[in-house]
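Removed: one protein chain of the complex. Kept in place: all other protein chains.
Let's look at chain A:
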Amino acid sequence: MSDTAERVKKIVVEHLGVEPAKVTENAVFIDDLGADSLDIVELVMAFEEEFGVEIPDDAAEKITTVKDAITYIDEHTA
């Protein structure tokens, strides 16, 4: 697993308080991990801080799964 994936999963586990095993790449934040819309905002803020990227609103809206987050971050960090 990539370093980005590890760090993303760690943030998701800590933030949503879910079992690490449930945080698969295909897990959907809202449907599978019990996140609400405010959790998504907070997760995006946490990703921005952890990876030093800016995730604009239109991009954030498209991040619905763990994999979406990892892909976006990988594409936008050097």
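We take it that a residue touches a chain if its C-beta (ideal position, glycine included) is under 8 Å from a C-beta of that chain, and two chains touch if they have at least 3 such contacts; residues count from 1.
Operating definition for what follows: contacts and distances are computed from a predicted model.
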From "Grasp-with-spasm system SPASM domain peptide maturase", "3-oxoacyl-[acyl-carrier-protein] reductase", "NADH-quinone oxidoreductase subunit C" or "ABC transporter permease", the hidden chain's UniProt protein name: "3-oxoacyl-[acyl-carrier-protein] reductase"
Contact set of chain A toward the excluded chain (per top definition): 36, 38, 42, 45
